[in-house]
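One structure below.
Heads up, one of the protein chains got dropped from this complex, but the rest are sitting where they should.
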Amino acid sequence: MTQTSTKPDAATGADAAAQPWSPRIVAFVCNWCTYAGADLAGTSRLQYAPNVRIIKLPCTGRIDPLFILKAFEQGADAVLVSGCHPGDCHYTAGNYHARRRWGLFRRLMEFTGIDAKRLFFSWVSAAEGQKFADLINAVTDEVRQAGPFDPTNPARKRPWT
Amino acid sequence: MARVGVFICHCGENIGRTVDCAAVAKAAEAFPGVVKSVDYKYMCSDPGQQMIKDAIRDERLTGVVVGACSPRMHEPTFRRAAFEAGLNPYLLEMANLREHCSWVHEDRPVATEKAIDLMRVMVEKVKKNAELRPIRVPVEPTALVIGGGIAGIQAALDIAGGGKKVILVERSPSLGGHMARLSETFPTLDCSQCILTPRMVEAANHPNITLMTYSEVTKVDGFIGNFEVTVRQKARYVDPEKCTGCGACFEKCPAKKIPSEFDAALGNRTAIYRPFPQAVPNKPVIDAEHCIMLTKGKCGICAKVCPTGAIKYDDKDREVIVKVGAIVVATGFELWDHSAYGEYGAGRLEDVINGFQFERLASASGPTTGEIRRPSDGRIAESVVFIQCCGSRDPKRGVPYCSKICCMYTAKHAILYRHKVHHGRAVVFYMDVRAGGKGYDEFVRRAIETEGAEYIRGRVSRIYRRKDGRLVVKGADTLAGRPVEIVADMVVLADAIVPQPGASRLAQMLGVSYDEYGFYSEAHPKLRPVETAKAGVFLAGACQAPKDIPESVAQASAAAAKVLGLFSQPELEREPIVAKVNEVTCVHCRACIQACPYGAIEDKEIKDSKGNLIRTVACVNEGECQGCGTCVAVCRSGSIDLDGFTDEEVLAEIAALE
Partner (left out) sequence: MDLAKLRQDAAALLADGRAGLVIGFRERAGACVPAFVTDADQADALVYDDTCIANLAAYLRKPEIRQRRPVALVARPHVMRSLILLKAEHQLQGDDVLVLAVGDDTYHGVLTLAEAERLLNETYADLATDAQVLAEIERLEQMSPEERARFWSEQFAKCTRCYACRAACPMCYCERCIVEKNVPQWISTAAAGHGNYAWNVIRAFHLAGRCIECGACEAACPQGIPLMLLNALLAREARDQFDARPGYDAEAEPVVGSWNKDDDEGFIR
């Protein structure tokens, strides 16, 4: 990725160095609820911040904590994980498994120095286009306030490793 | 080397207005591995698809990324096009430039940057994608229907009518289930047996239906299309081949005082018996627990009077293994035991009965030949109190849910009673009347307005027996705000609908999930109400939740349609998004087996050439795996992967966002 393209707020082709920082957020979402909710936000033409890049999985149950670690390692300023509301999982229970995993993993991340403000979890159903748009805006705002993810954080990749 | 083709769709103005499609195509051209990158007005149009097909052939593409609308919209379209051009369809991915980008952002440079990112992610993924082929599973075109009530009968008839074989297993000696015990049915008041018995006979005589009454499922192995089910046929002690159903045996049987299950213990039966005169098959069985010959070794009267020598005192239970491709579970319901309600007599007051008992009293074929006589002394009941929600909607002592059918059958009972005892008083205590359904509210209104049932909104606090043997019912009329006291000859409790005892044991055998009460869980509460999470197992009737007859029949037909759909092809073709185990690195901790929502992962023993066990590993059954990937994320050693969303593919996507 080139320097400019890592900054979604940047105008194409403009001088990278002159661009202000803008959060980079990686979202891991399930195919059946949140991805569809994002589609609905689109068909409803709801405008929201352009900082999130969605990676689609079949189910939140598929989301390995390694994904989250890797996203931070690669320099994401925040990670969002989103799936079906309890009881709505397309696979009946994947989201319940995910919820339990996150309940533990997020504690470990916080404890080892990744600010809880950089790790977001949500349920967004296929009908919640507005919730999706609002969520992305809120997450982007909050990460903007938290500032860039510290390049010296132990979770982040360094140029020399 | 990867040779990826990138195709950016303008979607008319939909994408092109906010995303500079030409710039995206140009940027994508520079991605490693991309050999062709173009943009076009309508990629989904014929010329657009042709453009992709031509490029696949001309450029010998190993992967395609279409930047267009949501894959939920056109992924099948483009994958078909890829397939037609000779590229494995799973080597085509879509980047969502419309719903996730052009429609939600206004700033053209920003949207264009994001679109380039989205393309990069999918290009990196598609480079890791593997060719996948549809999974084919052979299907044994025979269905097993568990439960011979109206739901099971209907499902069996519909499947058999569709030309497929059915094995219908019923636990009791006859088909019919609870419906055979009902007097009349709401809201039409047609005679239950008159509409049911022809269907029972039809099921028994249908060339495609094999009937196994007095039989129980004891073991279920296998998976969709390929179940192996063990059925235990209980000893009948009567050879069904020889028996003509003449009835000489049970007329002469000396053990006569056995409470009849069919008559809800209001009548008696003999030890050799058929549950009711219209039973199907119309052949008796011996109840070994009460038969004098089988318990004490002497008697033998039935064998003496049998003209065909059909009595076999040495009969044994038999186990039969049947191979079936699909299973319909129609095990129905039971009534909640109201003895938990001390204020209603704790089950000790003889004249406080449940709905089934009232059905038998009202039935022309019942123990009172249809006269409403109270059980204690056989007097005609001059005053009857009906109490709804007995156990239902009572989270503390009963069940929290609404049993759904009680409002209707109580109205029916009140009407039937008033038809039979013209001068009698019918009082109904209710919490709410829930009469949603075609003709249902009209029916309740009829009970109140033209049939003279007195409806009192309120609860009964106490029932006790007066010295003269009549019952005193004390309660509250919450609309009038005053206590009421009614003297009744009989009280009918609308006991809550609960699953059959043993429902959870059968569910565990089948691998079907069930709720906290034991009702079987559907695969999806809205969109897959007939399927279970276990592929190939379907639900019909009240085993899933309280249901009335038309609902049970409708669901049974729906289950039959699902079965026939499954059986319409000799092989089942499934999307190959399934998990795979690396048997070399699996250490058999069984976390995946426990986590799989579908029970699709099982133990696999790896043996050497001499048959010695080397190790046991987890193994995904492709026929059952639904592709959620939950197992992958619980596997600590990274020994499971999910085709279509492999670790490599996901990691490539994350890395593309650096």
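Quick notes on this structure:
Think of it as A and B in the order they're written, each chain with its own count starting at 1.
Heads up, the rule we're going with is that a residue touches a chain if its C-beta (ideal position, glycine included) is under 8 Å from a C-beta of that chain, and two chains touch if they have at least 3 such contacts.
The structure displayed is predicted, hence computed values, not measured ones.
Contact between subunit A and the unshown chain involves residues 65-66, 69-70, 73, 86, 93, 96-97, 99-117, 120-123, 135, 150, 152-158, 160-161. Subunit B meets the missing chain through residues 584-585, 587-592, 594-595, 616, 634, 636-639, 647-648, 651-652.
We take it that only the chains that are shown with their structure count from here on.
Mean C-alpha position of subunit A lies 38 Å from that of subunit B. Subunit B makes touch with subunit A in their complex at residues 20, 23, 70, 72, 96, 98-101, 103-107, 109-114, 116-118, 120-121, 513, 521, 523-525, 533, 577, 595, 597-598, 626-630, 632-634, 642, 644-645, 647, 650-651, 653-658. Interface of subunit A with subunit B (complex): residues 1, 4-12, 24, 26, 35-36, 38-43, 45-48, 50, 53-55, 57-59, 61-67, 70-71, 74-76, 87, 90-94, 97-98, 101, 133.
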